[in-house]
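Heads up: the structure comes next, in structure tokens.
Missing here: one protein chain of the complex. Every other protein chain is in place.
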Amino acid sequence: MILSRVARGAAGVAVLLVAAEVAGRTGLLDTQIMPLASTVLAGAAGLAADSEFLHDVSATVEVWAEGLLLATLLAVPAGVLLGSLPRAETALRPVIEFLRPIPSVALIPLVALIAAADGTMKVTVIVYAACWPVLVNTMYGLHDVDPVAKDTMRVFGFGRLAVLLRVTLPSAAPFVLTGVRLAASVALVVAISAELLAGGEGGIGVYIVRAGSGYRIDLMLAATVWAGLIGLVVNALLVRAERGLFRWHAARAGVTQ
Amino acid sequence: MTVANGGRLRGLALRLWTVPVVVAVWEAAARAAESVYFPPPSAILARLRELWFSGPPARLFLSDAALADFLPSLGRMFGGWALACLGGIALGVAIGRSKTLAGYVDPLIEFGRAIPPPTLIPLFVVLFKADARMQVATIVYGVVWPVLVNSVDGARYVDRLHIETARVFGLSRAERLTRVILPAAAPKIFAGLRLSLSLALILMVVAELAGSATSGIGYELLYTQQNFDLPGMWGTIALLGVLGFLLNSSFLVVERRTLSWHRRAGRTK
């Protein structure tokens, strides 16, 4: 069963690649505009050994990781605080509801003016965008804690802090990780957007813009392939972490918006 | 009636009291700081009004500039969103109902949705020469995934008994699709549509910022940046926030109406 699924998936990918190749070779697609699939794949393979491109990839990964880490460090305590203080939550919810829909990418031109350094600008915008999924899921996780478990602890004479540490946080942890996973893909989108819009010393977005100005469509597509692969790997790692750490947790869906 | 309304007003006031407080603190802090980069909200509002809301009352106070900016932006956004929705639902339901088809395209979908959509903007710029088509293409590519993935999910997990009931009572294929599969998948599909609507706004902005648009809200944002018009920038960003908020809330209203059976059926069980 599993084998046939893998075989079907591979066949699907192969058919698409072959169709693109044939369309290019027979002149159905203008190779000036849409390069051959084989050219793109060869380009992607070449990029893996291209030190300039690798430098760009590491620049993107660096701002992405930094932004995601900062966002997590900010949003998890904030979410725990708001989630355990219902009054504070009701008071701040409208403010959150007004801030959340602001498209983070719209901040790029503004932050680019205010922030002196290019890296600061990117990290700031990423933090803004990545905060919300973590915050919302953390708050959701705190609400989802089984009241019976909390009462049980209280009955045995544990204080609020002990209940927080032993019951509330462990049972909210899967939601937090789901929030981080969602934030990771948002952060990657924003990182690359910032590179496209504001340039900077390096990054996948910067590389693609450079390739575009030289009309190297094959290299643009090759870099896009790598961007997709990085996204896939990050997501797969985080999904695996969720499954490994929280095997006991059934509802892994989380809140997406 | 009046009692209920009064109660509702008081409830609203209790929930929203922090908003004026936050704005007041912001105003005071910005005035004290006197930084060019952080104008007070009053200045932002004044600039916002000057830019877009100085028109005649008959036009909801929208100025010519507002019409010239909002209409093309929103047109491209809704156009791209609608295209992606139609395509995503049709394809998603087909994939969700056919295990064979799903087997062939699953890896392609996983890969396609992993590509950050803005990555493709430079490519679309080369392909479509930075006109509206490039912006619509960016939006369609970016927002189709949540619709597609949620439609696949919704159509795949239709209760087997629902399908068997439809078969036993001799519903045709078309009837099974429109009366059983689509309604059963609707809650999931709607979740995807809502997610993609807020994504569409983001991609509209990115596409306008990156594609050197000649009109639109994103263009206005760039224009204010180049003229170092900070109140204008803050105002545009706030406007986008309000727009996002309105889009999401109005979609929620439609969703609640359409799916009232789902919400209430879930509650009674």
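The chains carry the letters A and B, assigned in the order they are written, with residues numbered from 1 in each.
As a convention for this text, a contact is a pair of C-beta atoms (placed from the backbone, for glycine too) under 8 Å apart; a residue touches a chain by one contact, two chains touch by 3 or more.
Here is the rule we use: contacts and distances are computed from a predicted model.
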Worksheet entry | Candidate names "ABC transporter", "Phenylacetate-CoA oxygenase subunit PaaC", "Putative ABC transport system ATP-binding protein" or "Formate dehydrogenase subunit alpha"; UniProt protein name, chain not shown | "ABC transporter"
Item to complete: Counting contacts across the entire complex, name the shown chains the missing chain touches.
Response: B
Discussion item. For the chain not shown, which residue from B:Asp64, B:Asp131 or B:Glu164 touches it across the whole complex?
Written reply: B:Glu164
Worksheet item: Where does chain B touch the missing chain, residue by residue?
Response: 159, 161-162, 164-165, 167-172, 175, 179-180, 183-184, 186, 261-262, 264-265, 268-269
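Assume only the chains that are shown with their structure count from here on.
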Response to the item:
Cα centroid separation, chain A vs chain B, in Å, comes to 19
Worksheet item: Within the complex, which stretch of chain A touches chain B?
Response: 4-5, 8-13, 15-16, 33, 90-95, 97-99, 101-110, 112-114, 185, 188-189, 192-193, 196-197, 204-205, 208-209, 211-212, 215, 217, 220-221, 223-224, 227-229, 231-232, 235, 256-257
Discussion item. Give the list of chain B residues in touch with chain A in this complex.
Written reply: 14-19, 22, 37, 100, 103-108, 110-112, 114-123, 125-127, 191, 194-195, 198, 201-202, 205-206, 209-210, 218, 221-222, 225, 228, 230, 233-234, 236-238, 240-245, 247-248
